[in-house]
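The structure is given below, and queries will be raised subsequently.
Excerpt of the complex: some chains, original placement.
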Amino acid sequence: AGGASGSPADPADAPGTATSPGTAAPDTSTLDGSVTVFAAASLKGTFTELATRFEAEHPGVDVELNFAGSSDLVTQITEGAPADVFASADEKNMTTLTDAGLIDPAAPVDFATNVLEIAVPPGNPAGITSFADLANPAAKVVVCAPQVPCGAATASVEQTTGVDIPAVSEESSVTDVLGKVTSGEADAGLVYVTDIAAAGDAVQGIAFPESANAVNTYPVAVVDHAGRLDGATAVARAFVDFVAGASGRAVLSPAGFGAP
Amino acid sequence: MSLQFRARMPDRGFDVALDVAEGETLAVLGPNGAGKSTLLALLAGLLRPAEGRADLDGTVLFDVPPASRRGTVLPPHRRGVSLLAQEALLFPHLTALENVAFGPRSRRGGDRSADPHTLARTWLDEVDASGLAGRRPHELSGGQAQRIAVARALASEPRLLLLDEPMAALDAAVAPALRRTLRRVLAGRTAIIVTHDILDAFTLADRVVVMDGGRIVDSGPTRTVLDRPTSPFHAGLAGLNLLVGTVAASTPGGGEVDVELDVELGVELGVEAAGTRVRARADAPLEPGRPAAVAIRPSHITVTVTPPATDTTTTTTAATATATEPGHTVLEAHVLDLEQRGDVVRLRTEHLAADLTPGEAAALDLTEGQRVWCRFAQADALAYPR
Amino acid sequence: MSYRSLPRWLIVVAIVGAAFVVLPLAGMVLRVDWANFLPLITSESSLDALGLSLRTSLAATALCIVLGVPMALVLARTRFWGQKVLRSLVLLPLVLPPVVGGLALLSTFGRRGLLGQTFDAFGIQLAFSTTAVVLAQTFVALPFLVLSLEGALRTVGTRYEAVGATLGASPSTVLRRITLPLVLPALLSGAVLSFARALGEFGATLTFAGSLQGTTRTLPLEIYLQRETDPDAAVALSLVLVVVAIVVVAVAHQAGEASPLRRGRRLVPDAQDSADIRPVERRQS
């Protein structure tokens, strides 16, 4: 019964998954149905991996993933998007949903942290070595706009260090900052450690100690949905626990995420 | 009475009442802007009258009371009235056959017994266009297209067929063939044909209506209206010179007549023809003192730039219409202008129009306002009562 | 008789202009890592996205035709108060930033929107479903269809329709057997442009429909997401979209040129008519 309610947006595959209760599964094999996870765009790599692992552990479960900027996701959930789990890239967007009554204020669990790192194109043409170097007006530095989480983090580091970055652009997402650096347009950009890890050879990361002043925390929570059946909620809870637990750590750490 | 029509459209100055009998073909003549196309559009249902009523074989086409926004106006497709315009307007995406089959195929419910394509073939045959069945409109000449359009209009089996200058857009060389076709298919059919072409009226119509300024100014059997015109407008339509006056003398039993002209002609040029006599032929006896008209073909008038000096009688000054040669009349006149029409040149004077060959016209080397002498044989002038 | 002489400098400027458009596309092609191209575009998520894009774009095109043809007809064939304003409004999605379009759609069809509550009461939830993708695409693509078609309808005029009516065809028959066949090329080219625009739709879809693999994540959204991890892969995927779009635009232009009305009137001389002409005759002007 829970399966049918899991994803009204894509009901076709739900009945199919309900028919096969796990044969050789451990005690959690009672779980079946599907769960729709709304996750911040920066979690794309890790959550895709986590979903695969979760599905492997629970053969009756189907995980649907929806990635976008955290605030996009908030808008979508407020407008009635069928989210079961929301993983935000910051606490602010999570608060928006708890304030809106869509998530139990006690529910959010922090499952990862992230810190800023300087991203430079391969070869580091502007010779950036420290956070203070970003103040050099000759270097083209791109940051996030203060309205978005990474921008807020940048601003707080700037404030605590007193370094004023003459940014050539204040992007509205980390992706756009990273895009400017990987394409070589910018000499440096402030992004998350995890973004640099995901970008591979396209950029070089330069860690700086001041980043500790603005640790970004990733909360995850089950979305309350009026009329949603307990079966779905159970799967959602299991997924949240999975992410926040040891399995989550095993995937998140290699990607650069810190422990909460 | 098949069609009874009466409608007003004050914004176009249109006010016409008109009846057409079952099987009768009516020709509508008149100058540009006379309201001829308006009449057809009202009948076809493409225009809504401000006021009026029309009834076709018992079906009310429209019935609009004065100053009312209500009233019945039957939509075009329920009228059984087909309209054939100057341009063939064949549907470009259909073959000739499919064009003709359009009407039968579109007919709502009713008689579906006959296969539209079979019917279409019959009509194509009827207009001598069976060989064109598979052609697309862009592969047809103007005359061919118009013939298909005739077949298409007829295939919809209209109770009333409207033709708006069907030959006006055709080359002179192909018009005769279409006229023959129309003559055949219009026989015994209720139809209204608008035309500028007097030959159409003569060959196709039983009755003629002349419109001007949105009103009917004359009507009657074709012959009466056009063969012996009594007004300059009709004379113009019939392509004749018209002189009007009073019978002065007449040979008993017809034959020769002298008519004293009673109109002042060419006043602007200081030439006066009133009071002048012309001698003409008459088919029937004309009583002296009665009004008469004299018609002369422009091509029967000979023009010279010098007075016919070889004649024994001299011409009088000013308005002169004297028999200079035995059986000939000469009128002095002044050139208004010259105009090429087909392969003749029409010379217009204040009295008479004459048709010359281009060579003659060039030989005369005429200039505007020049004095000329127009001569015609009394055998070529026909007098009749008016 | 033809006259085709353009000043030299103008041709130079035109080449600069063409380069401005063509070079970026060439630049993209050069950046593609051809070794990984095939695996990338045949990955499950890419194929899912491409399939979804094609399906939703087709559905959106169909919806554009269903809604757009009547709209174009009403705009071209009737006169009513406020017609000009309505035409401006209909063209608006053409110039609206897509994100704003998505917000507008949410404010109507979203759960808290004008109609959303009504729909909700009937248990219909549009937002974040494949239907929402189709609606978003239709919203941005509709003006292309209406624009092309209205112009063609005005060009064709009402004369053929009037003839059809006098031959006994009802308004619906006239529409089906005369009007639509006459504007078919414009309808096709409008539909193809709509399809292309729907295929490229991104902002409104993201805002209004979300980005759920297999359900709402169309190819442009996949490309956007792909940029997060692998910008070069994004470029490669874009190339797929570009190729589809080029094909589609080329087809649209082809269809536009085949219009029966553009062909003009060829007068094929015919024995039946010209046999009438005799030596004494000459053409009358």
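Of note:
Labels A, B and C are assigned to the chains in the order they are written; within every chain, residues are numbered from 1.
Quick note on the criterion: contacts are C-beta pairs under 8 Å (C-beta built on N, C-alpha and C of every residue); 3 or more make two chains touch, one makes a residue touch a chain.
All of these numbers come straight from a predicted model, not from anything done at the bench.
Per chain type, the number of copies found in the complete complex of this structure file is summed up as A x1, B x2, C x2.
The working rule: only the chains that are shown with their structure count from here on.
Put simply, the chain farthest from chain A by mean CA position is B. Measuring from the averaged C-alpha position of chain B to that of chain C gives a distance of 52 Å. Centroids built from CA atoms put chain C at 37 Å from chain A.
With centres defined as mean CA coordinates, chain B is found 88 Å away from chain A.
In chain B, no residue reaches two or more other chains under the touch definition. Per the touch definition, chain C reaches chain B in the complex via residues 159-160, 162-171, 173-174, 177-178, 181-182, 184, 260-261, 263-270, 272-274, 276-277, 281-284. Listed in rising order, the residues of chain A touching chain C in the complex are 8-10, 36, 41-42, 44-45, 64-68, 72, 75-76, 78-82, 175, 178-179, 182-183, 198-199, 202. Chain C meets chain A in the complex at residues 106, 110-113, 116, 120, 125, 127-130, 206-207, 210-217, 225, 227-229, 231.
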